[in-house]
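Shown below is the structure under consideration.
Left out: one protein chain. Kept in place: all the others.
Letters A and B name the chains as they come in the text, with residue numbers starting at 1 for each one.
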Amino acid sequence: MKTAIKLQKIYQWLDERVDLKKFQDLAAHKTVPQHKHTIWYYLGGMTLFLFVVQVVTGILLLLYYRPSAEQAFESVQFIMTEVTFGWLVRSIHSWSANLMIFTLFLHMFSVFFMKAYRKPRELTWVSGVFLFFLALGFGFSGYLLPWNQLAYSATKVGTEIAGAVPLVGDFILKFLRGGTEVSGATLTRFYGFHVAVLPMIATAVLLLHLFLVQKQGMSRPLELKSANPAPADIPFFPNFFLRDVLGWTLALGVLVALASIFPWELGEKADPLAPAPAGIKPEWYFLFMFQTLKFLPAKILFFEGEILGILFFTVLFGILIFVPFLDKKANLGISSRPLLVVGWCIVAFIILMTLWGVLL
Amino acid sequence: MEEKAPKTISRRGFINYLVSAGGVALWGAIIYPMVRYLIPPEVPEATASSVVAGNLDELPPNSGKIFRFGDKAGILIRTPTGEFKAFSATCTHLSCTVQYRSDASHIWCACHNGHYDLNGKNISGPPPRPLEEYSVFVKGNEIVVSKKLV
Partner (left out) sequence: MKLKKMNFFVGLGLIIFLTLYLNLKSVWSKDTCIECHLLLDEKNVAIVENFKKDIHFLRGISCNGCHGGDASLGMDDPFASMDSQKGFVGTPDHFKIPAFCGKCHSDIEYMRKFNPKLRVDQHQLYKTSMHGKLLAGGDKNVATCISCHGSHGILPISDPNSPVFDLNVPKTCAKCHADASHMKNYKIPTDQFEKYSQSVHGMILLKNRDRSAPACNDCHGNHGAIPPGLGDIASACGECHSSNRELFNESPHKQIFKEAGLPECVTCHDHHLVAKTSDEMLGVGEKSVCMQCHTEPESEPYKVAFQIKANLDSLKNSIRQAQLLIEKAEKAGIDVGKAKFELNLAKDDVIKIQSLIHSVSLAKVTEVTQEGISKATFVKQSGQRALMDLKMRRIGLGGSAVIILILAFGLYLKIREVDARSKRVK
C-alpha cells in the first residue's frame, strides 16, 4: 500500500507539470479487438521487444568493439573470451537479430493478409515497410562487423550484387564499400551505418509508426466486421499488456537458452587474399533473393539474368511500399481475391527459395 | 464473510507477490551480468596480435626471456648493444623452445644444438630456417611485441 501511495504522489507531481491526462486516457481506453486472429496482434510488440534487446546488447558490445580491420576480429574474440558475460551479450545480440527479423516477417505478412493497411492506416504500412528495409540494412551491416572470413565473403558477394544494378550500381557499390574493394574502409563505414545512421533513422520512423498505431488503434479484420454479436474488445491495460509481457518474458528465456546452448561462432579472421569459402551464402533472410539470382539463367532474351533478377526484386519492394494504394477494394470493405492469391504465392515463394538455399 | 475475505486477498496477494518477486529476480538476473560485463577485465586490451613481453628494467643488455604470444612461445632479447629484438621461440627444426645464451651472445636450441644469430638467422646445427621476427616497440616502461606487418 505504501508503494502505491508513493507512486500516486509522483504521478501527481508530474501531472501538475506535464499534463499526463492524455496518456492516462489513452492507457485507460486503449483496447484490442478480440477474435480468432488476435494472436497476430502480438507480433508487432514482440518485434519491438527484440529491437530493444538489440539496442541494449548493441550498446554493451560497442563499449569493447573496435571497428578497424586490424582489431575488429580480435576485439570480438576478446568479448567472447575475456569480458565477463561477454559471450552471453554477443550471442544474444546475434540470435535476437535473427529472431527479430523473423517476427518482423510474420508481423508484416499478418498485417498484409488481414488488410490492416487499408484506410486510414496507409502511412502505418509505409513506415512499416521502411522499418523492414532498415532491419535488413541492420542485418547486412552488422554481419560484417566481426570481420571473419564468412562475413567478409558474404559482404563481397552482397555488395557485388548491389553493384550490378543498372545505371547507379557502380555508385552504390563504391558508396557501400567505401572504395572499389571490401576493405577496412568498408568495415568502418558499415559500423557507422550500424550504430549511428540506421539507429537514428529507425528511431524516427519507429516513433512515427508507434504514434500512428496509438492514435488510430488496432484494425479489425474485414470478415469479422460484420460478425454478430461483435465480441467485446479487451482492454490493453492491464489485460493485453500482461499477455505481451508474458510473451516477452518467454522470448527472453528462448534467447538466453539459444545463446547458452548454441553460442554464436566466431570462425577465422578475414583474409582478403584467401579464396571465398565453398558454398558461401548469406544469412537466411537474404537467402530467397540470393537463391533466385543463382537460379536465373545467365541470359534471358538479350538481358543478363542477374540484372533481371535484381530489377524484379527492386520492383517487388517498390510495389510492397504502395500496397495500400493498389488495393482499392479493401477500402470498400471487400477482400480482393487476386491480391490474396498473389500474397500467398509470394509467401510460398519465399519459403521455398529459403528452404532450397538452406538445404542445397 | 470474515473468513472469505482473507482467502481472496491472500490469493490475489500471492499472485502479486509471485509476479513482483519474479520480476525483481529477472531484473536482477539481467542487471547483474550487465554490471559484471561493464567492469573491464584484468587484461583490458590484450589482443592476439600484440602483447606486453616485459619491462625495460627486467632485461639487461646481452640477456633474453621467453614470453607468451597467444598459445606460442616468443623470445625477447636485449642485444649486447642494448637493442630489443623479438622472435618466435619455436625452433624451426623440431619445434623445441629456444633460449638466449649470453656466453655466445646469440640464440640456441638445447634439443639438437641449433644456433641462431641476433637476426634470427639459423647459423649452425639442424635448424633449416630462420626464426620468424616480430616487431618491438617500447611504450613507456613496457616492451610491446606484435606480429610484423607485411
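We take it that a residue touches a chain if its C-beta (ideal position, glycine included) is under 8 Å from a C-beta of that chain, and two chains touch if they have at least 3 such contacts.
Source: prediction; values computed, not measured.
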Touching the absent chain when the full complex is considered, from A:L210, A:V245 or A:I350: A:V245
Which residue of A:L14, A:I39, A:L207 or A:I234 touches the chain not shown here: A:I234
Residues belonging to chain A that touch the chain removed from view: 34, 77, 80-82, 87, 231-235, 238-239, 242-243, 245-246, 249-250, 252-253, 256-257, 260-261, 263, 266
Absent chain, residues of chain B that touch it: 12, 15-16, 18-19, 21-23, 25-26, 29, 48, 68, 70-73, 90, 94-97, 110-113, 122, 125-128
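Going forward, only the chains that are shown with their structure count from here on.
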For chain A paired with chain B, centre-to-centre distance based on mean C-alpha positions, whole Å: 38
Chain A to chain B touching residues, read off their complex: 60, 63, 70-71, 74-75, 77-78, 82-86, 88-89, 249, 252
Chain B - residues contacting chain A, complex: 26, 33-34, 36-41, 43, 45-49
